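Note sheet for the following structure.
Left out: one protein chain. Kept in place: all the others.
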Amino acid sequence: MSLGYYFLLPVLFSFLTPYFKKLGSFTLRGSSILLSLVLFLQTVAYVGVKLPQISQFSIKPPLGIAFILDGYSLLFLLIFTFSALVVSFYMYWFFEENSGRDEARFYVFFNMLIAGSIGMILSCDIFNLYIFFEITGICSYTLSAFNKDKLGLESGIKYLIIGSIASIFIVFAIMLIYLQIGTVNLGLIAQRFHLIDPKISVLIVLMLFIGFGAKAELFPMNFWAPDIYQGSISSVNGLFSSVVAKAYLFVFFHLFYLFNLGSKYMLFVMVIGAITFLVSEFTALNQTNVKRLFAYSTLGQLGILFMALSTNSSQTVSGALFHLTSHSISKLLIFLALGILIHKFKSAKIDILGNFKSGFLTIVLAIGFLSILGIPPFSGFVGKILILKGFALSQNYTAIAFILLVSIVEAIYFFRLTAMMLDKKRAKVTVKVGSVNYIILTLLAVLIILFGVYPSLLTHYTDLATNALLHPTNYLNYALGVGL
Amino acid sequence: MNSIFLLLNLLPILFLYQFGGALHVSLPLTSEFTLSLIQTPLGTFFAYLSLISFLLVTIAQKSKKLACNYYVLQFLLSMAMLAIVLAGDFITFFIGWEIMTWSSYFLISKSNSIDIKSLQKYILFSLASAFSLIAGIVIAYSFAHSFDFSVISNSFKDMPFNIKVALIVLFSLSFFTKAGVIGLHYWVVDTYSKAPNLFSSILSAVMSKMGIYGLFLVYGNIVGYQELKMMFGTILNGTDFGYVLAWIGVATSIIATFKAITQDEVKRLLAYSSIAQLGYIIAVIGFGTTYGVAGAMYHTLIHTIIKLLLFINVAAIVAQTGKNRFSQLGGLIYRTPVSFVMLLIGIIGLAGMPPLGGFASKFMMYNAAIDTKFALILIGMLFSGAASFLYCYKLVYGIYLGHPTSKNLETTKEVPISYLIPQIILALLLVLAGTFPGAFIKIINPILVEFSLSTIPYSGLGVMNSAVGSFNGFFIMSAFVVFFVLILLLITRIKSKAKNNLNRFDISYCGEVPTQDTSLHFGFGFGTDLYRIKFVNAILKRSSSSFYESLATQTKKTSELFSRMYYGNIHNTMIIILLFFSTLFFIGVN
Amino acid sequence: MLDFFNNTQTIHMIIIIGSMALFFIGFYGIATQKNLVKVLVSFDIMESALFLFFIGLHYQVGLVAPIVDKNLKTFTSMVDPVPQAMILTTIVIGLAVLALGLSFGIEYYKLTGRNDISKMNELRD
Partner (left out) sequence: MNLKKVLPLKHIVLSLLSSALLLSVVGLLMQVKTDMFKNVGTIYLNLNMQTAAANAVTSVVTFFRGIDTVGEVTVLFLATSGVALMLSATQRTCDKVVKQESFILNAGSRLLLSVIILFGVYIIIHGHLSPGGGFQGGVVIATAFLLLFLANPNMKLSHGILTLGESLSGATYVLVVIIGLFKMNILLGNFLPHPIGEIGELISGGIIPVVYILVGIKVGSEMSVIVEYFVKEDYYKEVCDA
């Protein structure tokens, strides 16, 4: 198998979608599930293979473009393809319930969203990366406007405007890079980046920071993010939270460590992450819309990840990657479960969490909440304790105190939701969970518990990823085409 | 269902007994974490304490129709506590601690009287406690590079002084919150009173003891009493640190005792009483002397027994009558005599009167205070001990004596046998603890060795030795039984002649004839006169709730302030991004 | 006299000044304009400025387009083809995003009768 299929197969699927549609909705949904399954199985096949793997286009790098899979991208690839598989099963249920939607186009955008995100993490060429960035962007704009109502279109327009700003800054940065370094290959850029004029390099880093930071929902640039979550359907929210935001975060830190930026930048990113965490968690307290609330929660968790990933210590980074994986699974679980409730009640007010009656949903939602809060024996705990441990080893007590104090604020709203679910005094409506959703949500909940009680399953990959992220020598060799 | 979980609860006890002190398991969680269980004398003591409590409570739950998930959660809770007390490293300890937190949260949420605010209080204080604990753990890790108790304990001496203090403060805060030290007790009363009735007994008797276990672990094992002495110096015959702690404990017990007296709800009274009793334990735990530790340990045991007994007793009464306030109860002595006797035994123990176990534990604690020459502490303890008679009296009078306050109470039947069995067992234990206090010396000596303190000389089962003096529990008990039987005979001779066929409204005072609504019960309004005493009034008026409520208000205000930024104007968002870029540009390039 | 302009340095200078002026006109536009169409046009202005900048800086006096024909048999003394390829791609992407943005705007206008982005605030708590 070649890495190129991660992009080419979804593209082929999308181009042929009009004909799948003619064969009936079952074929359409089935083929989308099949596609996600094939990509997931391909990723599983890469587990245990000697990394990095490379797949070249046309000509050997550094002249040509190549897809490189190292430990860092393998972890994200697993998360992305798994999320895609889960969501494509979930959408089967969604379209059964909501007939009359433009199903075929949804699948086009959904699959290309995943393909674009995967392309961003695989590509070793910054201009190629920008194209995947745009593919992901266009898919997310359209998916957030998919409802075609006032709210959906508003969120689509907002996302598009922010995306355009981000892409202009990134294009400018790429042009400056080409002007200065004469290439857009990441390996060569990394090699030569410290040789160029420091003022220009500051400008380049700043523009990339604004571009990817705005998309990765960093603090002074994330005022749009909750709006997007509120306007779009909840399975798309799950994807935004567990795939798209993570892809931008991947690129952010991939470039960050490839360019080997100094400790000043690290401190800056850490402070920005901390502010993001603080502001988002406090804001979440005041929300009455569930989607918005979990949007803020996502922003907060991204804040922790930015704090932890910018430390350059393998302990903290490994913990952060564990936390990232666990957060992706938990948020997917929460958003998919919320989707069932929102569909039932036709409302996204926070009260719906108090008004449903379903033991199963209560349990899975509670597992998701506890995991995000970092409470054992769920997977979030291992991530959080690893992060804290990493900070402890570098004796960064401020960060520890900060994370723990803000986590209490986080606990306030998570446990308020839990208490609402458990409250017996509210009027309750029985909610039935279909068999497909039952299996999906059980699977996600089991994974959360499994990674919590047996973290070695995951720490192996996070350690690999950490090593690849902090010491990208192998990656650079492949990107430079050494020994191919 | 009940029987299955009864057996399941029995299993760990047998398992622990089988190992007999040699349990040592380690389980690698990841390459960096290893979960390990080690059976120390201290841990074994607490393990038996919690496991037996769970067993007894499960017996009492026989008469309730509880769902399977209730039992599963309760079993999970007991396992979590077992993990806490048998933990050999901080990760296991913390995992147990957090599982304890959330499983008890879900159990409390199953109550019918619980509201969101109380649940929030409970979980936020528990999480604050857990986060302060984890902060301490990772700080210790940053020096010891291990989570193992023994490694951290060994490297503790080499840490900088401020880190040592920070560790002790963080750990103490965490465990104080669980034990409900005054100021951090905001969650205790609401939670205990609104939790399911039988579960309150576990909360008060076992879960608060996990805080005490943590204090023993940190002061005795991790830091070590010797090290505490070296760090803070000594005052009189005890440590400086112990002196401060003793004041915290005494203040807790005095304030909580007065608060308890004024309560109208039975379980709220018990909750405050629980805080007061734990105050004693905290008062002596830091002395760093043999008798301080022994007294704290003994009182832990006795308090567990008493609180289980009292809470089960009250739960039975509430289940039987549906009333949970003193002003609604009364006169149940003729309807539920066995329950009355059990409660009587319980409050005799609670008041610390001879011949029951309560006396022995108080004796040890007072001795410890005398031994260290902390006279003021001793006076405080005696004062609150004397004041506690009042709420003990209120408890027995309000429920069982006086006039029944409503018609239904007159037709109440004796509580179901499943409630009585654990009470009888506990009462017997209490009697035994009073009769053979010497047996406890055998349990406590290994723990004292573990803390590298001198041991207590053992001279017979009935004899409790201390630095100041000793007493023979067996002798006192024998004498008491003889007197008791004599007096009982006397009373029954007099009583048997009187006919008890009066109606409770057959009285009139000041020319007024009471109606159905008139509360004739003395339990109604008992203790309100305390407000007239200036000193007590000052205690009762002040409350930590205003502080925490203002904290909540501040949080909400901050939240509103921040959420004003997210008001959805994309135009301004763009301007902010561009300004952010410009600012960074001018800073970065120049 | 026009030889002065037949100098790579001068041409680059003019291009930098011109394209950056255009870029910051667009910058000013997105910061101040509230009409969705105007905002999208401002984005396009900024993009065009970047295209100008990028292509312009890769032109040097004396170089020709990178195409061989009967007169020019080898690929020597030609301008760098990569910027042109990249600009081609970026133009298409800009066009795609512009079309999408306009279609969103049209639909939104049909539903609400508004195209002022600062008044799009129905998504709030």
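Think of it as A, B and C in the order they're written, each chain with its own count starting at 1.
In this text, a contact is a pair of C-beta atoms (placed from the backbone, for glycine too) under 8 Å apart; a residue touches a chain by one contact, two chains touch by 3 or more.
Everything quoted here is computed from the prediction, not taken from an experiment.
Listed by label, the shown chains that the missing chain touches in the whole complex are A, B, C. Considering the whole complex, the residue from A:35, A:138 or A:221 that touches the absent chain is A:138. Only one of the listed residues, A:32, A:185 or A:298, touches the absent chain: A:185. Interface residues of chain A with the unshown chain, by the touch rule above, are 2, 4, 7-8, 11-12, 14-16, 18-19, 55-59, 62-65, 102, 105, 108-109, 112, 119, 127-128, 131-132, 134-135, 138-139, 141-142, 145-146, 148, 178-185, 192, 195-197, 199-200, 203. In the full complex, the hidden chain is touched by chain B at residues 575, 579, 582, 585-586, 589. One chain of the complex is left out; on chain C, the residues touching it are 13, 16-17, 20-21, 23-25, 27-28, 31-32, 57-58, 65-70, 74-76, 78, 80-86, 88-89, 92-93, 95-97, 99-100, 102-104, 106-107, 110.
One rule holds for everything that comes next: only the chains that are shown with their structure count from here on.
Centres computed as Cα averages put chain A at a distance of 30 Å from chain C. Shared interface positions of chain B, i.e. residues touching 2 or more other chains, are given as 563, 566, 568-570, 572, 574, 578. Shared contact sites, meaning residues of chain A that touch two or more other chains, fall at 157-158, 161, 165, 226-227, 286-287. Interface residues of chain C, counted against chain A in their complex, comprise 30, 36, 39-40, 43, 46-47, 50, 53-54, 57, 82-83, 86, 89-90, 93, 96-97, 100-101, 104-105, 107-108, 111-112, 117, 120, 122-125. Those residues of chain B that touch chain A in the shared complex are 28-33, 91, 94-95, 98-99, 101-102, 105-106, 109-110, 112, 116, 119-120, 123-124, 127-128, 131-132, 134-135, 138-139, 141-142, 145, 555-556, 558-560, 562-563, 565-566, 568-570, 572-574, 576-578, 580-581, 584-585, 588-589.
Every residue of chain A that touches chain B in the complex is listed here, in rising order: 157-158, 161-162, 165, 169, 199, 202-203, 205-207, 209-210, 214, 220-221, 223-224, 226-227, 279, 282-287, 366, 370, 373, 375-377, 381-382, 385-386, 388-389, 391-393, 395, 397, 400-401, 404-405, 407-409, 411-412, 415-416, 419-420, 422-424, 454-456, 459, 463.
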